[in-house]
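Have a look at this one.
Here the complex is missing a single protein chain, while all its other protein chains stay put.
For subunit A:
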Amino acid sequence: MHTEITVRVDGAPRRLTVDTRTTLLDALRERLGVTSPKKGCDHGQCGACTVLSGGKRVLSCLTLAVTQDGARVTTAEGLAAEDTAPDERGPVDGDGRSPDDTDRHLHPVQRAFIDRDAFQCGYCTPGQVVSAVGMLREFARGWPSAVTEGGREPRLDHAEIAERMSGNLCRCAAYVNIVPAIQQAAAEAGTEVAG
C-alpha cells in the first residue's frame, strides 16, 4: 500500500509517495537522497539515524514515514539553519580544507565536535550531533534523566550528558571527547555547565 506525504526536510518541502512499510530513515536515504542520517542497526539500538521531528530528537528508523506527513524534519545537514540565528553560524574554520563542504555553515555543536575531535569514522556523528541538540533542549526544559538526583534541578555535568547521550553508540569510542564537545557548545550558548 502506498500513500502520498509531504515532509519538510531541512527547510524544504518534499512531496513523495511511500510504501506504508517505509521508515522515515529509508524515505530520507533511499527516496529523497538525504543521507545525513545513517543506518547503523535499523532497530533503534544505535542512534545513528537520529533526526529532529518537530524539534524533538527521534529515531528515524523506528518512525514510519507515513506518520510524518506535514512534519518538520531536521537532519545534521540542516541543523545550522534550523537551530541558530544567522549570526551564530560560523564558517568552517582552521586549516580544514575538506574534500567536500568547505564552505558549509556549521551549528555550534558541530564546530565543537570538530574542535574536540569528537569522532573518528564519522558514521555515528550526524546522529550524535542531532541527538546532542535535542538533548540540550530537553535539558533546558528541565527534563530529568536516570542520573538526576531526586528533587534537584539537573546540572549539565559529565554524568548527565553521558547518560542522556547513551542512546548514540560510537564504536570508534569518542565518548570522552563527545561530552566535552557538548559542554563547550552548551557553554557558548550560555548554559551553565558543571565540571
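Everything that follows uses one rule, which is that contacts are C-beta pairs under 8 Å (C-beta built on N, C-alpha and C of every residue); 3 or more make two chains touch, one makes a residue touch a chain; residues count from 1.
Basically, contacts and distances are computed from a predicted model.
Novice: Consult the UniProt record of the chain that does not appear here and report its protein name from "Septum site-determining protein MinD", "NADH-quinone oxidoreductase subunit K", "Amino acid ABC transporter permease" or "Xanthine dehydrogenase YagR molybdenum-binding subunit".
Specialist: "Xanthine dehydrogenase YagR molybdenum-binding subunit"
Novice: Check each of A:24, A:48, A:71 or A:156 against the chain that is not shown and name the one that touches it.
Specialist: A:48
Novice: Under the stated touch rule, tell me which residues of subunit A contact the chain that is not displayed.
Specialist: The list for subunit A reads 19, 21-22, 26, 29-30, 33, 35-43, 45-46, 48, 75-77, 92, 94-102, 104, 106, 110, 113-115, 117, 119-126, 129, 147, 158-159, 161-163, 165-166, 168-179.
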